[in-house]
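First up is the structure itself, then whatever we jot down about it.
Removed from the display is one protein chain of the complex; every other protein chain stays in position.
Should a chain be cited, it is by its letter among A and B, assigned in written order, with residues numbered from 1 in that chain.
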Amino acid sequence: MFSEFLQYLFTGITIGATYALIALGFTLIYNASHVINFAQGEFLMIGGMATVSLTAMGVPMLLAIVLAVVLAGVLGIALQRLAIAPAKNADVVTLIIITIGASIFIRGLAQLVWGKEYHVMPNFSSEEPIQIFGAVLNSQSLWVLGVGAVLVAVLVYFFTRTLTGKAILATSMNKDAARLVGIRTQVVLMLAFMVSALLGSVAGIVVAPITFTSYDIGIILGLKGFVAAAIGGLGSGMGAVVGGLALGVVEAMAAGYLSSDYKDAVAFSMILVVLFFMPRGLFGAKVVERV
Amino acid sequence: MMAQFSQFRLKGLVFLAIVVFALPLFISNPFHYGLATQIALIAGAVVGLNLLVGFAGQISLGHAGFFGIGAYFSAIMTSNYGWSAIPALVVGAIGVAIIAWTVGRPILRLKGHYLSMATLAVGFIIAIILNNERELTGGPDGMPMPAFDVFGWELSVFGQYSLFGMDISGDLAWYLFAGVILLAAVWLAQNLIDSPIGRALRSVHGSEVAASVVGVNTAKYKSLVFVISAVYASVMGALYGHFQGFITPSIASFDFSILLITMVVLGGMGSTIGVIIGAVVLELLPQVLADFQEMEMMLFGLILMLTMIFMPKGLLPTAANYLNKRRSKSAGGDA
Partner (left out) sequence: MFKDITRRASKFAAIAAAGLLAMNVQAAEPIRIGSFLAVTGPASFLGDPELKTLEMYVEKINEEGGVLGRQLELVHYDDAGNASKARNFASRLIRSDRVDIIVGGSTTGATMAAVPMVEQAGIPFISLAGAVVITDPVKKWVFKTPQTDRMAAERVLTDMKERGLTKVGLISGTGGFGSSGREQTLAAASAMGGIEIVADETYGGSDTDMTAQLTNIRGTDGVQTILNFGFGQGPAIVTRNYSQLGIELPFYQSHGVASDSFLELAGNSAEGLRLPASPLLVPDSLPADDPQKPVVEAYKTEYEARWNSKVSTFGAYAYDGLMLAVEAIEKAGSTDKAAVRDALESIQGHVGVTGTFNMSPEDHNGLEAESFRILEVQDGSWKLIN
């Protein structure tokens, strides 16, 4: 009994950590620009696919990872500069459609360059799973959790201790005021997209050994990340982490105890329930609307 | 000013009617009729969605769910229980209205992206149910749907009909039927926009707080328009299913929801004729791009992205704006 529960919990936390990392990417861009970036999942895909294809070309794993992350970062900047910045006065829904167009474009390009097959990435350390009280944990799950924790710590440090991080926060709170105190908001937005892309690609790389990777892996993971971010409360880093983990655990528990057919429906119902009682998610800021 | 507004809208309707009825003069291939029929039915759903997005300013990322329920309810009732098409369509639409009202009240309290998220969740739950209830819906492989019938008279793409003494093929008959339905959908939408409800809605779009301060019951109007747009989707879904003859859960999918909202935004939020153009463009584009094969997806994304970047207000409003500007410039030159 207990071992089964533990097994569902491990499964849920691993998936949930992935969702949390994607949700953080959403949060970052949302904070800086109030845009929901539907191309977030594609950063994940770029991370995994570029690493796999570079290693297949004989590039050492570590270098391949660095190059893949850099590629994603460049893509993030390009997305902001070429697609978001020119349309800065557009409606929010227009910006959403632009990011959807961008994600279809990136996916189409990836399919053209890398093909449609799924690819395997080996586990970073041992292929042997770890046994705990009768439940097993994939060693790669520890990497996902570890890398996730480090990234969260780095982000917290970045936003509370560095000038750039504070500038991003300031811009998110009040763009005009930020500009008045000398923050170059366009640069800040570009930075936010870049950091978000880096985050997404790292997530894509650490989960690839568990999920495999392909040109279209970003669609569903990106969507789940958005769901996690909304549960947690858009714009809250803490919310993204909690929302991601909660979503993962609920999915796994629903598959284990309720019905595997309806586990996704359970997860989506959870959002409705959360939003019903807390219209701004679990940790969303209570903002007074300016008239 | 209001009268001018209505007159402008009437011209839009007349223009649309001319396009709809003139099209058969230019095309004769049944495949093209089929495509045009599909576009007209989807455009009808988009006109309904536009009421919600363009006039009340609320974003729905789950509208395909209502489209799907309409289609599946009609399919199940007509093929498994021997119902006639129209009662099935009407009861389905009432059911969708009840569902939309029930989920709409709590959902529409939400703001911005939370509202999108909640509609997305509702859409997903509907799609999951349609996919899983295999005994009822045929599951992911879909289910067949009989031809549309009115009092024993059947409208089938494979039939032969006569209209005003002319022999017309089933494809053309379906096309004309869909065209009339689209015109009716537009007419209803325009009446709604010009009604007091429409004015209240526009005030909600402008500033919800201001609207409620001056005594507009914003929650009521938002729910009402949500229900109306869901019913539009349900009716069009049922007709779409009858036309297709076979439906799968993909018509209730998130992808299709996204496509519907993209049609609204691309064509021009708030412009009834504009969103129809959006539907035409996004349905024809894949047919045109089919020749590019591997590049199709990339090109589709690129075109969508560039259009929205350079025409953030949508195709029709941008074009109208451009023409207006040019004309006022030339008028200024004359003076």
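Going forward, a residue touches a chain if its C-beta (ideal position, glycine included) is under 8 Å from a C-beta of that chain, and two chains touch if they have at least 3 such contacts.
All figures in this text were calculated on a predicted structure; none of them were measured in a lab.
**Q** When the whole complex is taken into account, which chains on show are touched by the absent chain?
**A** Taking every chain of the complex into account, the missing one touches A, B.
**Q** With the full complex in mind, choose from B:A40, B:I258, B:V280 or B:I303 the residue touching the hidden chain.
**A** B:V280
**Q** Pick out which of A:I36, A:I106, A:A178 or A:I219 touches the chain that's been left out of the picture.
**A** A:I219
**Q** In the full complex, which bits of chain B touch the chain not displayed? Write them out.
**A** 8, 11, 15, 19, 23, 26-27, 29-32, 34-35, 38, 131-132, 134, 139-142, 144, 158, 244-248, 250-251, 273, 277, 280, 284, 286-288, 290, 293, 296-297, 316, 319-320, 323-324, 327
**Q** Touching the missing chain, which residues of chain A?
**A** Against the left-out chain, chain A lists 4, 7-8, 10-12, 14-15, 18, 111, 116-118, 120, 127, 129, 136, 138, 207, 210-212, 214, 216, 219-221, 252-253, 255-256, 260-261, 263-264.
The rule is short, and it goes like this: only the chains that are shown with their structure count from here on.
**Q** Could you put a whole-Å number on the gap between the CA centroids of chain A and chain B?
**A** Here chain A and chain B have centroids separated by 32 Å.
**Q** For chain B, which residues count as touching chain A in their complex?
**A** Within the complex, chain B touches chain A at residues 53, 59, 103, 106-107, 109-114, 116-118, 120-122, 124-125, 128-129, 132, 207, 209-210, 254, 258, 261-262, 265-266, 269, 294-310, 312-313.
**Q** Going by the contact rule at the top, pick out the chain A residues touching chain B in the complex.
**A** 30, 36, 83, 86-87, 89-94, 96-98, 100-109, 111-112, 223, 226-227, 230, 234, 261-262, 264-265, 268-269, 271-272, 275-276, 279-281, 284, 289, 291
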